[in-house]
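As you look at this complex, bear in mind that one protein chain is not there, while each of the others sits in place.
And now, chain A:
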Amino acid sequence: MRDAAPAITGLRDVADPNKVDPIHQFHINKLIDLQIGGLDFSFTNSALFMVIVVVLTGAFLVLTTSSRGLVPSRMQSVSEMAYEFVANMLRDAAGTHGMKFFPLVFSIFMFVLVANLIGLFPYFFTVTSHIIVTFALAMLVILTVVIYGFMKHGLKFLKLFVPSGVPGLLMPLVVAIEIVSFLSRPVSLSVRLFANMLAGHITLKVFAGFVVSLGAMGGIGFAGAILPLFMAVALTGLELLVAFLQAYVFAVLTCMYLNDALHPSH
């Protein structure tokens, strides 16, 4: 995000908010300029929305579970459903041993889910549509897997890269492929979430842009604008599904990767 800022500010003169511009929503603007030791630590709109996501999630979970009724209220049962959803997911993928990673998986799931959902509001910034954010989340997961794997199993963790039943001559090649395949996991994890959010929001903006430009023509254009309007409504529903689905996929894959750290050779 910080690295992407200068490149994107360079685009600003191209992207004019008054024109219909589907990329404009991804701009990063500095809200509070902050330079520490030559590094850019500015508080941007992206950082603001990350704070909003964290505060909103934390406040929701704390407030809804503070009364702790045996018979849950409506909001309390939403929190409990989120808990059970993630707990079941983690238990299925990584077994009961995996539950020690529950705080990590739950935090990631809630962060991604709330960030995706908040991004659906008009004029709101979608944090997960920037690859550096999703990549940081993916690196967090993979580094946890690698560090915990080596801590728990020592060098036996490297067995992960050595499939059994491979002829000795082919072994170096297979191991190299396995290592590249393992290293590609954080990339594919982050690219998937980022690409889904980016593509979805751009499509939504493009169709909404059709409505505006056709509507401005008046007469026939006005009638023609109804079609993209319906499309925009339908896409909003689809985006809601994608927001849930991608948070779910991210969390499921996190669980699967953590399973590798817990049981490197099944």
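Everything that follows uses one rule, which is that contacts are C-beta pairs under 8 Å (C-beta built on N, C-alpha and C of every residue); 3 or more make two chains touch, one makes a residue touch a chain; residues count from 1.
Definition applied: contacts and distances are computed from a predicted model.
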item: UniProt protein name of the chain not shown, from "Cell division protein FtsW (Lipid II flippase)", "Carbohydrate ABC transporter membrane protein 1, CUT1 family", "Osmoprotectant transport system permease protein" or "ATP synthase protein I"; value: "ATP synthase protein I"
item: Omitted-chain contact residue, chosen from A:Leu34, A:Ile177, A:Val212 or A:Leu227; value: A:Ile177
item: Chain A residues touching the omitted chain (full complex); value: 88, 92, 159-161, 163-165, 176-178, 180-185, 187-188, 191-192, 195-196, 199, 241-242, 245, 248-249, 256, 260, 263-266
